[in-house]
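Yeah, one chain of the complex is gone here, protein chain that is, but the others are all in their spots.
Right after this comes subunit A.
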Amino acid sequence: MTGIVIRATAAGKAANDGSMPADMLCAERRSPRVGAINTQARMVVQALRRCLEGNDGPQQEWIGLSLGTADGANGIVETSLKTAHGTGFEDVITAWYATGLPNSTAGVVASLEQLLGPNLTLLGEQSGLEAIVMACRLIRARHVDGMVAGGFDTPASDSVPGEGETAPSAPVKTALPGVGLLMLAAADDADSDLVRILGWSSDMAGGRSDDDLIAAALAVAGRTADPSSVRRIVLDGDRGDGDYRAATGPIHLIEVIGAAPASGLHAFIAHGNDGKAVCLLLDIPSSANGEIGEEQRDH
């Protein structure tokens, strides 16, 4: 048995008005281990716990965490700077620096859940899917037995539209809080009924066709197949009202898997609004039911 299996998934999405359902956040707001737990960490912890429910795979202390985020903790950066300039340095809270770093959420979550494996944070619009790819690489290279991987974002006010032309994410139409995580592990013989990730590829330059991306993912998988014969699910760069920043790709991937697509090879291709594309080559087992079209475009 080869490849990386998806043992569990969990996603959470804010409503279009930005409000988050209660079950999207873990109940704890403080912990003796890490102190205050901010919204981002509460959101990721909640999804992570769902992913690890009933985990009978790798021991939790050897599981790693790989997260992608476009905005990081820019909201805290913004608050810290506005406080220092507004009311003075004395009012800056000590914890703001550590919690304002892009990797602070991954660090807090690992501390709370005692995940002692590799702890990665990738940055950018497509980083949620890239984080999944990175987790697959680490598992395949045998650096770790299992990884929880995906994306999250809670956009900062100055990074979304309506705050002027210098907003870093000005082209994004809407930006909503969201999280999408997958529990990944090396496949074993008992995993024949689980969706597997066989290969992956990406394109930053924007010059690769979907066929090229699939061919590259097939090469990573060690498969020889005509790319045109691989079913494909394509997520366009224009997210419309459904932009959860780095969580968008993982959320959509989870929804596709949940729709029980037809068995066989599928290429999940996500084009980001930054021009970057990521392709995951999925092997859907025959135990799954349902059909998806030859090409399904969302949003």
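The rule we apply is simple: contacts are C-beta pairs under 8 Å (C-beta built on N, C-alpha and C of every residue); 3 or more make two chains touch, one makes a residue touch a chain; residues count from 1.
Convention: contacts and distances are computed from a predicted model.
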Among "Amidohydrolase-related domain-containing protein", "Glycine cleavage system H protein", "AIM24 family protein" or "Beta-ketoacyl synthase", UniProt-listed name of the chain not shown | "Beta-ketoacyl synthase"
Identify the residue among A:L115, A:L235 or A:I284 that touches the chain left out of the display.
-> A:L115
Could I get the residues of subunit A that touch the absent chain, sorted low to high?
-> 33-35, 61, 64-65, 69-72, 74, 77-78, 80-82, 84-85, 88-89, 92-104, 106-108, 110-111, 114-125, 127, 130, 133-134, 137-138, 140-141, 143, 156, 158-159, 163-172, 201-202, 204-205, 207, 219-220, 273-276
